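Every protein chain of the complex appears in place save one, which is left out.
For subunit A:
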Amino acid sequence: MSEPTKMPEPVQQVVEPKLSPAELKKRAKAEKQARRAAQKDPQEGPSSAPALATNGVHGEQKIQKQSGPQEQKPKGGQPKGQAQQKQGKPGGQEGKHERTNSIQQSLPIRGQPAPTAPPKELPKKDRKQVELFSHLYTQPRRHDIAGASNNVHPSIVALGFQMSSYEICGSSARCVAMLVAFKEVIQAYTTPREVSLARDLTSRYLSPQIDFLKSCRPISESMGNAIRWLKKLIAEIDPSTPEQEAKDYLCDEVDRFIRERITVTDQAIAALASGLVKDGSVVLTYAKSSIVEKTILQALANGTRFRVIVVDSRPLFEGKNLATSLMHAGLEVEYLPFSGIAHAVKEATLVLLGAHSMLSNGRLQSRVGTAGLAMQAHKADIPVIVCCESVKFSGKVALDSIVLNEVAPSEELLLPKATVSHPLAPDRKDDDDDDNRQVRSLHDWRDIPGLQILNLMYDITPAEYIRMVICEYGNVPPSSVPVVHRLANESM
């Protein structure tokens, strides 16, 4: 069955060494077919092995490369296809370099023997990443300073670790913490000779700091906006300004930014939003947003009598912190796990949400689960109101939660070992052989092929679920987000 499609292939290769992507794809397909045929007919394998060996280095590389996808086979269609495409490419390149060898090279593929000892390490690691989100697994979060640039300031290092461990969490908090740390960084900076501060500070000194922060945890939209603002500010400094004066100016400006764009803004938003909380209201909120917390406390200070429902989710349980602080403030608080949303929306009269970022197409990027809550509230005809400082408004657009997101380490979803494995512990010691059905816990997930754990950080709430966005410019519909963004973040 593979014969007719494959035969013209080597010829084509010889005649036309430069393969277009489409042809490469075709080739990969043919190779796949060939491999399938080889698996069906194992006798053919050994006979072609010597031919393969004559290819020397290239042949051996091929074995390794092909064994990868074969080892991956049980995983499902998509990854296999991708791996093979990748694998097809080097083949094409080889064809370019050694044209004479190309026929010989495509031949052994047909009778490719199944790899006996596949390299286990690499594919196994890949498998733990959810294919759909492979673009988000950039690098594991940094928890140490190994390999970090040596001019990273200690305050940035500390901040980075606090961020990667969620000690500092939340878009605004991270932004403020970063700016405060930058102040120290700027003060510690000395301009090298022959260069001006405006030219050097950003590129040479600030960039490694930002990169370090990024390596600890992807930066938030508010941080991005603040960094952009700071860079612009530095670039605009007159080169003739004395160094200390420039540094003081920058620090003052950073303070002003924090005050104007976050502190005072939060107060303004809280004042605006707390007006929506009426006597007898039941305010529903999800996870923890500092601005929602301020709004609720403001409403309480206004003398409004209302109730709060906090919905929370694994693994961060941020809502519990919010519930605790509201409890201490003397509010009547109801606390529900995420599964209780349907119950929560039955009683709620108003949904207040915080934001990670407001996207330019009016969608809300916020803690994963927000969209589900907003959907349920929308279906129950409860107004969904987002409180968001303009510094979190973004020029980006997104349609789904797949492309624009952050994947947190899967281990965060594992439960504390004591509670999980306690009842299973005796079994584990007893039967080690597979026949006796070894009882494993989720902590062994890395050893279980095919099992993945996905821990997303954010999701995107469709604009139609959002009734209103409250920012320091007033109450705007989600469709006005790009306008506010231009006004606030691009005209700075």
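Details
The working rule: a contact is a pair of C-beta atoms (placed from the backbone, for glycine too) under 8 Å apart; a residue touches a chain by one contact, two chains touch by 3 or more; residues count from 1.
We adopt the following convention: contacts and distances are computed from a predicted model.
In the listed set "tRNA (adenine(58)-N(1))-methyltransferase catalytic subunit TRM61", "serine C-palmitoyltransferase", "Exoribonuclease phosphorolytic domain-containing protein" or "Translation initiation factor eIF2B subunit beta", the entry agreeing with the UniProt name of the missing subunit chain is "Translation initiation factor eIF2B subunit beta". In the complete assembly, the contact with the undisplayed chain comes from A:D459, out of A:E293, A:E389, A:D459 or A:E472.
Considering the full assembly, A:S401 is the residue among A:S290, A:S401 or A:S480 that touches the omitted chain.
Between the chain not shown and the residues A:A301, A:A342 or A:V483, the one that touches is A:A342. Checked against the hidden chain, the listed residues A:A173, A:C251, A:L297 or A:M327 yield one contact partner: A:M327.
Although one chain is not drawn, its touching partners on subunit A can still be listed: residues 74-78, 130-132, 313-315, 320, 323-324, 327, 332-343, 346, 367-369, 371-372, 375-376, 379, 400-402, 405, 413, 415, 420, 423-424, 427, 437, 439-442, 444-445, 448-456, 458-460.
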